[in-house]
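Missing here: one protein chain of the complex. Every other protein chain is in place.
Now for chain A:
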């Protein structure tokens, strides 16, 4: 029995032409009159194009795709936050959505007040909330702070309480966007556990994540969106493999230009050291990160660093020039590269760059590009390092 039916859904966003004041409206109307063209096509963006799928009761569907593929848009249509431009989406049963943790929390209100407010916003009745209140608080582990305004909470506590409310919605259909990217590992495990439990209870789940491991553990079926269209659909393992093989998910190799004063970063790239120019990195490969930059004039005491952050938000490494040598860079073009031996586990890593002196950060960009280490985690998904250190057992 189906819980979700999405048929030929398309969604168009109109870009730029967002006249936010009447003045702009008048000028754009005048422009349209004089140029005799209604709406220039490049101002539109089809976030979804003819998407069709079904999810039956008790099934969990994972959605993968690159940034901007339309994943969040499809969730917003399922939850009726926005309506499709074309096609129809139907749901049967109570839908609960977690597109962002803590939406509707107000910093001035206490934990208790926020639980009630947030519950009401998410569609619970006061009776529902009262009945589940103790269990929510226990899940969050913030009993002692219930009557403290949440603006005095640590960000971890805030997150726990927010997720706890949402986790107790007991919906028929649970829709989750990449909310778990924030929060520590223990919190993530707790949330994933909660989702798997929901699945076992026969709830229907639609889960969007860049964390392919968690996707595999929660979802039996997956859909791959690319530029608003369904590129592939099927068993999670298959779809994820195809998605990875396409290489598109790895090494965005973007040349995001960063600039600060006389300093310009022209490119940041990551790829396998043995095959420059390609972007698929296997876990066994040496990864090379190359940062090209131009220095228009000498900056006294300039130091630079490359850092990596795992998909769970762990700063895995942070290597500065000053760690190995003290050198004053003169004006000129430079390429700095870092070779990372094959010690990291399979994951997607954000590559960040930092430029600065001991007094000031000139550029501090934690995610300029990213790369994915492919391969097998050899059955131990949680670990950061894949090591081969001597381990011995002796009878003593």
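What we mean here is this: contacts are C-beta pairs under 8 Å (C-beta built on N, C-alpha and C of every residue); 3 or more make two chains touch, one makes a residue touch a chain; residues count from 1.
Criterion: contacts and distances are computed from a predicted model.
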| item | value |
| --- | --- |
| The complex's invisible chain, by UniProt name, from "2-oxoacid:ferredoxin oxidoreductase subunit beta", "Carbon-monoxide dehydrogenase small subunit", "Molybdopterin synthase catalytic subunit" or "Transport permease protein" | "Transport permease protein" |
| Of A:97, A:191 or A:305, the one touching the omitted chain in the full complex | A:97 |
| Absent chain, residues of chain A that touch it | 5, 13, 18-23, 25, 76-95, 97, 99-100, 103-104, 106, 108-109, 113, 116-117, 120-126, 172 |
